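Yeah, one chain of the complex is gone here, protein chain that is, but the others are all in their spots.
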Amino acid sequence: MVPSDSKIQFDHQGRLRHFLTINGLPKETLVQILDTAESFISFGQREIRKVPLLRGKTVVNLFFEPSTRTRTTFEIAAKRLSADVINLSAARMSTSKGESILDTARTLEAMHTDLFVVRDSASGASHLIASHLPEHVRVINAGDGRHAHPTQAMLDMFTIRREKGGFEGLKVAIIGDVLHSRVARSQIHALSTLGVDEIRLIGPRTLIPTEVEAMGVNVTSNMAEGLSGIDVVMMLRLQRERMDGQLVPSEQEYFNRYGLTDDKLSYANPDAIVMHPGPINRGLEIASSVADGDRSVILSQVTNGIAVRMSIMAKLMGGQEDP
Amino acid sequence: MVPSDSKIQFDHQGRLRHFLTINGLPKETLVQILDTAESFISFGQREIRKVPLLRGKTVVNLFFEPSTRTRTTFEIAAKRLSADVINLSAARMSTSKGESILDTARTLEAMHTDLFVVRDSASGASHLIASHLPEHVRVINAGDGRHAHPTQAMLDMFTIRREKGGFEGLKVAIIGDVLHSRVARSQIHALSTLGVDEIRLIGPRTLIPTEVEAMGVNVTSNMAEGLSGIDVVMMLRLQRERMDGQLVPSEQEYFNRYGLTDDKLSYANPDAIVMHPGPINRGLEIASSVADGDRSVILSQVTNGIAVRMSIMAKLMGGQEDP
Partner (left out) sequence: MVPSDSKIQFDHQGRLRHFLTINGLPKETLVQILDTAESFISFGQREIRKVPLLRGKTVVNLFFEPSTRTRTTFEIAAKRLSADVINLSAARMSTSKGESILDTARTLEAMHTDLFVVRDSASGASHLIASHLPEHVRVINAGDGRHAHPTQAMLDMFTIRREKGGFEGLKVAIIGDVLHSRVARSQIHALSTLGVDEIRLIGPRTLIPTEVEAMGVNVTSNMAEGLSGIDVVMMLRLQRERMDGQLVPSEQEYFNRYGLTDDKLSYANPDAIVMHPGPINRGLEIASSVADGDRSVILSQVTNGIAVRMSIMAKLMGGQEDP
């Protein structure tokens, strides 16, 4: 089971040390992260994009599960903060020599590295490292099993706030494979904390876990009903390996029922935005015309992801002033 | 088919935006690149080799086909210009998650990356990216299928100019597997544009495509005849995987007929130079005594490759002043 890790995220003075899960973080912490990210957004358009905030610091991308895309966003964010970045495909490291995750992390910490960005296919890997390494080390969860992907959720929140001006009164739909999605769990926590009006989960019953209904969301498997009155449509990525006929019918049937097309999108509010954490499966969970259409903010999410990750890194490493 | 991509290489003010093919580039553009490279050559011998021309810029090495050597030259060139470099073995990225080349490139662009260095086993990949990404992005073709490898050809031109003082009156032989060579195509365009006296292709008839004769070159399969009066000998790499007996006889027979030995080199002019894009197959297309001999400029080509790639990157990213 996944530990309740909200407490470990703060030091004894109440400052954010790690970023492992959104579950349990106060609203003001989330808002601070979004506010700081705002200052890094304009920054991305400047001629020179370096700030020396993390100069001389070493960021380790410790990816036990491969993800070139997510790793690249953290690498770019860290380099724009002037950090040195070490990329470790830890899968190879651990399997070839049989070292445990903790021994690997302890060894890297002994090299005076400062910040670990951890991805693992098992839930709790970043929590394990955060709870066993010395005080001064910082850990960011870049996705662990089905548990959490909090930086993804934060960039989604940032994108919503930029597009919609805030969270109050918003109706948000999360569509697809909630069961296997760490992204969805983190999104639900963030949306709840930031105070949207309603969260609806839409997908086949086999892909909506019963426990989430306890999180104060509404659930439906009907797209027309679910999208009605929605301001923000958050698509989830469907793993093709789920397509074995057990949980999901054929690709074609899934697309017919749950794939986001212009037709289905018309049930939502006229100014609804469409989001997706990427990479998208065109013609599976989303039609190309929607993904590339004028209501899609998918590429803005990517851009925002750099600013939000810079903000989180800066907060963990240097945010001594704010409580 | 490979598109005619000379126009897309320029912006509406006639400045070079991309470097995809030499076909169609005016002579003055090539000469400017060679001239700027000259300033970076002495630079390589300095104590400190960094210039801040690309500071704060992000260069993405997007290699859909692996090539450690070529990727390294671009990485070194970019770092000497003070850019941040992201290396993506995109093969893994795209195959493991099924994302298209364009989605990958668009996602990377959304991270505010500035310059893509693209290699692909398919012709036209860099052209595809250049024609679909926003204005401000720059693309360099680092080799696409059998189509073009223009930075290799430019470093070859730079090496010839340094060794021979210019192009006028030169007779140049290109030897080997022209059929499968993107290098040869780019070399022929560059040599023609820069105005050498004669280009001769030498190789087995099965490896010389008929269409190239239309490019104003002479073709022979006789080394003695082909090398007679030659000033510059440009060897091509023979892919061992072609050695299946269909297009090429045995390795031994190929070496006997077309492998460059001291004996065969004696047909060329006494001060002829020997070039090869590397990595060399010793004893297959070239004898070790020639590769390591005093007429070989193979390692100079490598050195020049850094300067020429710095020159091209600097021109694309900052060459606003020259038309």
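We call the chains A and B, going by the order they appear; numbering starts again at 1 in every chain.
Note that a contact is a pair of C-beta atoms (placed from the backbone, for glycine too) under 8 Å apart; a residue touches a chain by one contact, two chains touch by 3 or more.
A quick note: this is a predicted structure, and the numbers were derived from the prediction, not measured.
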| item | value |
| --- | --- |
| Option from A:Q45, A:T107 or A:Q239 whose C-beta touches the chain left out | A:T107 |
| Residues from chain A at the interface with the omitted partner, ascending | 55-58, 84, 86, 88-90, 92-93, 96-100, 103-104, 106-108, 110-113 |
| Missing-partner contacts on chain B, residue numbers | 44-50, 66, 68-69, 72-73, 75-76, 79-80, 240, 278-282, 299-300, 302-303, 305-306 |
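Note that in this section only the chains that are shown with their structure count from here on.
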| item | value |
| --- | --- |
| Gap in Å, rounded to a whole number, between the CA centres of chain B and chain A | 41 |
